[in-house]
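Of the protein chains in this complex, one is absent; all others appear in place.
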Amino acid sequence: MRISFRLPDLSLLIGGSVAGLILLCALFAPWLAPYHPNDQELLYILAPPVWSADGSAEHLLGTDSLGRDTLSRLIYGARTAMTVAAAASFGAMILGAFFAHLAGYFGGWVDWIISRTVEVWLSFPPVVLSMLLIIGLGVGTDKVILAIVLVDWTRFCRVLRSEVQVVRGQDYVAFARLIGFSHARVIVKEILPATLPMLITLLSLQMGISVVVEAILSFVGMGVPSDVPAWGQMIADARIDMYDAPWGLALPIFAIFVTVLSFNLFGDGLRRTLDPRHTANRGA
Amino acid sequence: MTERNILHIRDLDISLGTGDKILNGVDLAIAPGKILGVIGESGAGKSMIGSAIADTLPVGLAISRGSIEFDGLTLTDMTAKTRRDLLGRDIGFIPQEPMTALNPTLTIGQQVGRHLARIGIGSARKREQRAIELFTEVGLNRPGELLKNYTHQLSGGMLQRVLIAMAFASNPRLVIADEPTTALDVTVQLKVIDLIAKMREAHNTSVLFITHDLQLAAEVCDDVAVLYAGQIVERGEARSIINEPRHPYSRCLNLATPNLAGPKTRLMILPKAMPSPLERTAMAGCKFTPRCPIAGDLCIGTPPPLSEISAGHRSACHWPERTETITPPPLKADDENTVLGADLVMKATGLGKAYRQHDWLGRVRRVEALRGLDFEVREREFVGIVGESGSGKSTLTKLIVGLEDITAGVLDVVGMDRATTPRERFFDRVQLVFQDPQSALNPRRRIGSLVTQSLECRGSGLSASARKQLAKDLLAKVMLPPDMIDRFPDQLSGGQKQRVNIARALCSNPRLLIADEIVSGLDVSVQAQILELLRELRKQASFSLLLISHDLAVVRHICDRTLVMYRGEIVEQGPVEDIFTNPQHAYTKKLVAAARGNSGLYADATEQEAENEAF
Partner (left out) sequence: MIKAVIRVIGRRLMAIVPVFAIVTILVFGALRILPVDPAQMSLPPSATIQQVEEKREQMGLNKPIWEQYAIWFKRAVAGDLGESAQYRMPTSSVVFERLPATIELVICSLILAVFVGTVGGILLFSARGTPFESVGMTLTSAVMALPDFLLALLFILLFGVLLPIFPVNGRLDPGLQVPAQTGFLLLDSLLTGDIGIFASALRHIALPVMALGLAFSPTIVRVLHSSLINTYQQSYIRQARLRGLSDREILFGQALKNAILPVVILVGTQFGSLFGGTLLVEMIFSFPGLGNLMVKAMQTADLSVIMAIALIYCATTLIFNSLADAAAYLLNPKLRTG
C-alpha cells in the first residue's frame, strides 16, 4: 500500500535521550559533580535543596546527614548504577542468549536440561537469590555484577528460547539445513538475525532491572563497598532522617525512577520499532 | 425487476483515508431466494462487500459513496445499534475458515445456545431442542453429543456445518458466505456447497457467495459478478458468464484455470499483477488495460461503462465481442514429448514411517504415518502426489529430503540409500520448494543472497560479481527482472516470492525437485504463471519433479504420472490421464468426482462416517 513517513516512536525518543543523558552523567561524573561525593562538611548537614525556604545555591540539592553534597552523590551514584547495569545486563544477555539458542534450536534433551535448570533457578525469588549470592561472593561492584548476571540470565533464556523456537519452525531454517548449512551457521546466519531485535529490547529492559537490583543490594548494605556512592545507599542513609529531610529520601528514589523509566520506555519503543510485523507491512 | 430485491448495493465506493479506492462504483442486487456469486482474485476487494454490509470495515476504510439497501431498509443511513440488531437475525454469515470461527474455550452448545437465545428462543430446553433439530438438518450425526464438544474435537467440515446451522437458524433473509469452502478438503467442499444450496431452498434465503473459484461459482450461483481491481467488470447469469464470457478478464481467468477434462492446453498467462488502489487512482481508463490481450488505445484513456450486451448480461469492455478471439497460446511442438531418461531418480520399496507419540500422561503411542509405499520416479519425469490432509503427503516429503528418519523399508534417492548415505551427498542433488514462500524466504536476506544461498557453505570459489551474475541468471530462468536481486522478500508479491523460491532450488542444478503444494493459496492467474514456468523449465533443465498437490487439475496439467495417497498408503498410481479418466480405487473415484463437481457419485453416509471417524 502507500508508503507513509513514520515518525520515530515517541517513547523510543524520550526514553533514549533521557537514558543517554544519564549515561553521559555517569561518564563525566568527575567533571559534572560540584563536590567530591565523599567530602563531608559536618557544619552543614541536612541542608535543604535550593528551592526550599532556607536552601542555598552552595548545595543545589542539599546535603545528607554527614554534610555530603546530594547532587554530587547522585551523579556519582549514576556512575555506579550505569557501570553495574551495563556490565551485568550485557553479561546476562550473553549467557542467557547462548543457552536460549541452544535450547530453542536443538530441542530434545538439550532443551530439557536447560529448561529444567532455568526452572530450578526461577524457583528462587530473584531478590532472594541475588542476596544469597552476595552472601557467598562478598560485597564489591564486581560481585554485584556477577550476582546479577547469575540471577537474570534466566530472564533472557526463557523469553528468547520460545522466540528461537518460533524462528526454528520457519521453512527457511529447514532450507538452510537442506543445502548443507552446519548447525552453528544456521544459528548465526539464519536465527540470530531474527532474534536480535528481541535481544536488544530485552537488553534495554534488563538495564532498568539491573539498576533496581543494584539499588536493592546497596540499600540493605550488601552491594557496592560503602565508600562508593550508590543510590540505594543514599536511600538507606536518608531513611533515618526522613522526617527532618524528606528531600534526601525523595531525590535518589526519583533518580532510580527516572533511570528505570527511561530504559523501559526505550525498550518498549525498540520493541515496537523493531517488530517484524511493522516492517513486514512496508512492501505489502 | 418486478420483485423487490433483498439486497441492493448502489454505486458503492469504499476508500482509504488517502482517497484511493478499494471498491469503485459497485452495483449489485440479489432477488429473494437467489444466489449471487462475487468472483475475484485477492486484492479485488470482494471481501469488502461483506464487511460493508456488516459494518465491520477494517480501520482506515470507509464508505465514501453509494448506499446499501437491505429488504427496503437503507443500511448506510441506520445507526450502528440498529444495524447490529439485523446481524445474526436477518443477515447470517458463513466464514472462510470454520476451524477458527468458533471460540475454542467454549463448547459448541454454549455458543449455539447463546446465538439461539439472541434470536429469541427463551428456555434452555427449547434451545437445545432447536439446536438438535438444526444439526440434524445440516446432516450432523449425534447432535446431542456435539453440543458438549469443543471446536478442536470436530473436523473442519463438521464445524462448517455447525456454522451453517447457526447462520440459517433465524431464517434470515440474506446469508453472506465468504469463501466458505477454501479451507476444506476437496471431497468435503462440494458437500458444504450442496448444503448451502439446500438450506437456501429450505429457508428461502438469498445468498451472497464470495469466491475466487469460477467453477464453483458456476456450480452454485444463479447470477455472478466478476470483480477486478475494485470494479465489477462483468455481471449476469452464471452459466453464460462461465461459458461465454464477454469481458477479457473473465475469459482469461477461465483459460488460466487448469481443467480435469478436455484436451490439455497451455494455460493463459496474464502478465504483471492487478494494480494496487494507489496505482488505480492514476489510471484513467480501463484498469485491466495493462494485462489485456485485446486492449486498444481507447482503453487507456476512457473507462468503459458496465453496459448491457444481452438481456441481463453486462460487461465493462469497449469491445466485448472481441473476447472470443482470446485463446491460450498454442501447444508448442516440444511440449508433449519430453523424453524420459532410463535411470531411476527415486525408488521406494516398502517405505514406512511411524512416530512415537507421547501424550501428556507420558503414555507412548505408535502412529503409522506411512505404510508400505512402493513407487519409482524416472529421470526427467514429473510425478504428482495427490491426497487430502492427513494422507501422509507431507511426511513423505520430509523422508525424501531427510528431515525425518525412515522407520521401515528402503528409499533410494538419486542412486543412494537415503537412510545410510551421509546427508551432505544429497545437498546439491535433491531440493525442496517449500509451500509457503513467506516462511521459506528469510525476510532479512536480499533476493540475490537468497537465490544463491546454497553456494554459501561450500567454498564455491565464486567471486562476488560472479555470484551476482549467477543470481541474475537464476532470476531470468524464473522470469524475474535482474534488478530484483537487491530487494527484500517483503517487497515482492506472493507469485514473485514463489518464483524466487523455485529459482533458489534450481541453484545447484538438482536432479530431483520436490514441490510441496507450491500453488495452493495462490490466485488463479498467478498459479497459471507458476505452472507454465515449471513446464518451461522442464525443457531447459533435466530434473525430475515430485509435485505434491491437493488439486487434481494442477497435477493433470503438468505431471506425467500420479500417485494417489490415502491415510498413509498409495492406493493407486499410473499415468495421469488413465487415473483421472478411469479411476479404479474407491477413494480415487471419490476424489475425481469431487474435483469434477459431481457430488452425487458417492453416498453421503460413508463420507459422514469418515469425517466423524477421523476424530
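Of note:
In this document, chain identifiers A and B correspond to the written order of the chains, with residue numbering beginning at 1 in each.
Keep in mind that, in the parts below, a contact is a pair of C-beta atoms (placed from the backbone, for glycine too) under 8 Å apart; a residue touches a chain by one contact, two chains touch by 3 or more.
Just so you know, these numbers come straight off a predicted model, no measurement behind them.
Checked against the full complex, the one of B:L61, B:A101, B:A197 or B:C457 touching the unshown chain is B:A101. Note that of A:L13, A:L46, A:L122 or A:L146, the residue touching the chain absent from this view is A:L122.
Among A:L27, A:I94 or A:I135, the one in contact with the hidden chain is A:I135.
The residue from A:L23, A:V173 or A:I216 that touches the chain not shown here is A:I216. Counting the whole complex, the residues of chain B in touch with the unshown chain are 54, 56, 84-89, 93, 95, 97, 100-107, 114-115, 118, 150, 152-153, 163, 166, 360. Contacts to the hidden chain, counted on chain A, fall at residues 11, 116, 119-120, 122-128, 131-132, 135-136, 208, 212, 215-216, 219-222, 235, 239, 242-243, 246, 249-250, 253, 256-258, 260-261, 264-265, 268.
Please note the rule applied: only the chains that are shown with their structure count from here on.
Taking each chain's centre as the mean of its C-alpha atoms, chain A lies 49 Å from chain B.
Chain contact summary for the complex, chain A toward chain B: residues 1-2, 170-172, 174-182, 185, 189-190, 193-194, 276, 279-280, 282-284.
Residue ranges of chain B in contact with chain A, taken from their complex: 16, 18, 20, 276-278, 401-403, 423-424, 427, 430-432, 434-436, 439-444, 453-454, 456-458, 488, 490-492, 504, 508.
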